[in-house]
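The other protein chains are all here in position, but one chain of the complex has been omitted.
Chain nomenclature is as follows: A, B and C, assigned in order of appearance, with residue numbering initiated at 1 for each chain independently.
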Amino acid sequence: MVIVMRPGSTQEDIQGVMATLRSLGFMTHLSQGVERTIIGAIGEKRDLALASLEALECVERVIPIVQPYKLASREFHPEPSLVNAGQGICFGGAQIPIIAGPCAVEGEEQLLQAARMVKAAGATLLRGGAYKPRTSPYSFQGLHEEGLRILSLARTEVGLPVVSEVLNPRDVELVARHVDVLQVGARNMQNFPLLREVGRSGMPVLLKRGLAATIDEWLMAAEYILREGNFRVILCERGIRTYETATRNTLDLSAVPVVKERSHLPVIVDPSHGTGKWRLVPPMARAAVAAGADGLLIEVHPQPALALSDGAQSLTPANFAALVRDLRRLANLLGREIPEPAGATGPAAGGEREPAPGGCVAG
Amino acid sequence: MVIVMRPGSTQEDIQGVMATLRSLGFMTHLSQGVERTIIGAIGEKRDLALASLEALECVERVIPIVQPYKLASREFHPEPSLVNAGQGICFGGAQIPIIAGPCAVEGEEQLLQAARMVKAAGATLLRGGAYKPRTSPYSFQGLHEEGLRILSLARTEVGLPVVSEVLNPRDVELVARHVDVLQVGARNMQNFPLLREVGRSGMPVLLKRGLAATIDEWLMAAEYILREGNFRVILCERGIRTYETATRNTLDLSAVPVVKERSHLPVIVDPSHGTGKWRLVPPMARAAVAAGADGLLIEVHPQPALALSDGAQSLTPANFAALVRDLRRLANLLGREIPEPAGATGPAAGGEREPAPGGCVAG
Amino acid sequence: MVIVMRPGSTQEDIQGVMATLRSLGFMTHLSQGVERTIIGAIGEKRDLALASLEALECVERVIPIVQPYKLASREFHPEPSLVNAGQGICFGGAQIPIIAGPCAVEGEEQLLQAARMVKAAGATLLRGGAYKPRTSPYSFQGLHEEGLRILSLARTEVGLPVVSEVLNPRDVELVARHVDVLQVGARNMQNFPLLREVGRSGMPVLLKRGLAATIDEWLMAAEYILREGNFRVILCERGIRTYETATRNTLDLSAVPVVKERSHLPVIVDPSHGTGKWRLVPPMARAAVAAGADGLLIEVHPQPALALSDGAQSLTPANFAALVRDLRRLANLLGREIPEPAGATGPAAGGEREPAPGGCVAG
Partner (left out) sequence: MVIVMRPGSTQEDIQGVMATLRSLGFMTHLSQGVERTIIGAIGEKRDLALASLEALECVERVIPIVQPYKLASREFHPEPSLVNAGQGICFGGAQIPIIAGPCAVEGEEQLLQAARMVKAAGATLLRGGAYKPRTSPYSFQGLHEEGLRILSLARTEVGLPVVSEVLNPRDVELVARHVDVLQVGARNMQNFPLLREVGRSGMPVLLKRGLAATIDEWLMAAEYILREGNFRVILCERGIRTYETATRNTLDLSAVPVVKERSHLPVIVDPSHGTGKWRLVPPMARAAVAAGADGLLIEVHPQPALALSDGAQSLTPANFAALVRDLRRLANLLGREIPEPAGATGPAAGGEREPAPGGCVAG
């Protein structure tokens, strides 16, 4: 922490701030420059509100030096973490798993059809929302428990691991019984009771970046989960809010290499929400893989124009299949691979398969 | 809803879109221009996902015409709503109540001292967080139930109605027993299970604007509460996230007149979070009142430099007292008034007082 | 300047960076903390590209400590600067001059009518664009020299000092011959050749904040003008670009007290561009004055619905007159005053009048 004193601060002011810092357990380091005096505060404490020193008349600015997360940092864990999502599917290694499916579970027929289609096209996991966070209370809110039942059914019948969102800390246990990966959505990235609850679940958690979250805030949100002892966190970049209206959000692909520099956690990309327009999904999916993404999340609907939510950004199964073919070649060029979906015959619930090549050996 | 067709759409495309719209219960209206064909969809349905039509190759854009909220709109309720916060304090009329107090309840002594000081300075309600949503898990998270107990004590001893934040749907009932107004923080503006729960509580709700929420999204969040039958919603502008780093957020005061044009709900302003710097709080508090705000929320701490959170943006009691004096004169000039705090002798819990002049006659 | 070394930096790395700093003329100051080593670079040089040190593998971050402007800073000139705009009109003191008029000069009749109306309503200066920076090449681009001639005419006939925008360094001399204050628009805030040219002109310059400029970048733009020896700079906040679409821009009124803390230059507010909607202009004009603005710039058009540009944000003369009445009372409450327009009989060109009370005694 560096404290910059206002010009005109007296020696008494400076000594006062240094005394306060020492009383809080910091060593101090004084540096008096031509235009400013700065005080370095040396110590390991992350739990102190040193920024409150800016309340003093004599303090101009308090500048943090060390990043505010610990468990999520590369320094804490220099090697990339591998997160096992079931059936040998692994995020964070050579594999680039693809999560695909409709925005919402709309009914049994719709979801089973979607599940079969995305599996045939090469998806590695199935997505589908049973609890939908919708801007309007008049929009379709999801089928809730019935939706979870349908997801379980698809999981068994089609044999893909399932990712689904949970909104309410009360529902974590229930959702965890039906799915393989719990998703925390962008609007809930700083829903701290929910983060703690999914942390305690021990389940793999797909943590989407908030609509206006900095990368450091996102890693701090992950830290809430890690601190509960759950290291199975997959980050997901899904676009941030900017002034640009040509796209629903601005997909920040530079977040991929930034996260990889600062953290050991895997990071995937959602070009569907990131752009809001199905025509933009294929180029941005390719770009995400080229930027180093550890996976993709893509909305696919059997009949996008009739979707109860997010149809405008959903690919048809045919467009999705073409995209997966492209992505396979691209991944291979980069020394990675899109894993094949699990065998259609065996149910997903049938226990851990042998890890696929390139899959999780640690988790 | 207006559907803009792509250039080159065929008559078959156009007829197909119109047939779909009619099958969904809309009347259609075709307008073929020089460069574009547009189809108007006439109907009242807010629950349909017409945007999904953008999934069609032939559709360029779907433009909504009517605002997406109903109960929160001026059209639904042309007069301003008055929200009674207890003790005759009313938001939305001639009064401009001031909510003041520390960011967090740090202990009994700190809160009681703060409560007495802000009351002496002219605050109308007391604020203090028992559950704190903190970016870092290592920051002070609040005293939880003990904090609520202290707030109750301050409410009785000092006699000010109390505002406090609730984070978890599970805690709504508990918090509601100790406070007069439930606060939903910026990070939870789209925590829909929480919105429904505070809606069901029937308590006054202070709904802060999300860090990156549009005004329409904010009104949609209010709609979730109203739809549960709870019309006691007070909106609170607290700054939005922009690229500017001179302030913690950018306080969007134009949101005040925009909300008043679109909605009947009262809207107050939080210049403390809105700026993040105590030096900026007085001018922005004045500006908020001049822009037409129905109240203010201001952080005040007995010793800001030692605050466990948000000290940099907290006023000292002396600075706060000077500000309230200014604001009184300004309010009077504008034909409004800062209500006097309730009599120090009578406890807040002693039931509804007579409404103060200019206070709530309806609620 | 503080250089933060990457974790794992060797003593050799550290010594290397310190040697480089010393060779550039800085004194260095080493502080080795638990998690990071930081090097303070002490010196006065603003002209070095120390940020380039981030190109080194061993450097994590370079943090500037001192603000990058000098002549524009409060430290350089602790008292507020007063800028004389002609006829005793002064920005930066007790006066709050109001600049009003149409977005563009559309013709002689329109401008003279507008000039008389805004003067009758209480405007202190007249605005009108002869060179219009328009997003589209198909939009009205202004009358150019003919527009300047009309402005000169209005200045003489109606007797108000005139403010008008200049876009091209080539036109500075010409525009300066016809107007009292040169305006540099938001799109040109970082048009450095233009800034130098208006600096050399010695004329008062109204410098609008760029659409996405930080306050520090804006002050750096002012520094370009000051550095040419021209201290007659008036800053103008006119809204910044954010994700919010309810307003054309987000008017950042907190920029007013921030500028006043960092700089001695006067700062005015343009609520017309700041909101883009005429209904929002009166509340935001009031808020600007309450926040401490040193003036206002307001678009007024005789017939807004027929304006060739920006009609949606223009007040009618009647609405403007009502607003000025309000603002006078507000200014007085705050110990300031809206100066009366110069006597209608004497032409503006008739030389410097006696300074009005509260006007410029220094310039």
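In the analysis below, a residue touches a chain if its C-beta (ideal position, glycine included) is under 8 Å from a C-beta of that chain, and two chains touch if they have at least 3 such contacts.
None of the values given here were measured: they were computed from a predicted structure.
In the complete assembly, the contact with the undisplayed chain comes from A:L253, out of A:A130, A:L253 or A:L296. When the whole complex is considered, the residue among C:E157, C:E217 or C:D326 that touches the unshown chain is C:E217.
Annotation: of A:A212, A:L265 or A:V324, A:A212 touches the absent chain (contact as defined above). Against the chain not displayed here, subunit B makes contact via residues 2, 4, 7, 29, 31, 33-36, 38, 40, 42-44, 63, 65-66, 75, 241-243, 245.
Residues of subunit A that touch the chain left out of view are 212, 214-216, 240, 242-247, 250-258, 261, 274-275, 279-280, 283-284, 286-292, 329-330, 333. The missing chain lies against subunit C, touching residues 20, 46-47, 49, 51-56, 62, 68-70, 133-141, 167-170, 187-188, 190-193, 211-212, 217, 220, 223-224, 227, 241, 277-278, 301, 304-312, 314.
Please note the rule applied: only the chains that are shown with their structure count from here on.
Chain contacts here are complete: no pair of chains fails to touch.
Among the remaining chains, the Cα-based centre furthest from that of subunit C is the centre of A. The centroid of the Cα atoms in subunit A and the matching centroid in subunit B are 28 Å apart.
The set of subunit A residues touching two or more other chains comprises 241.
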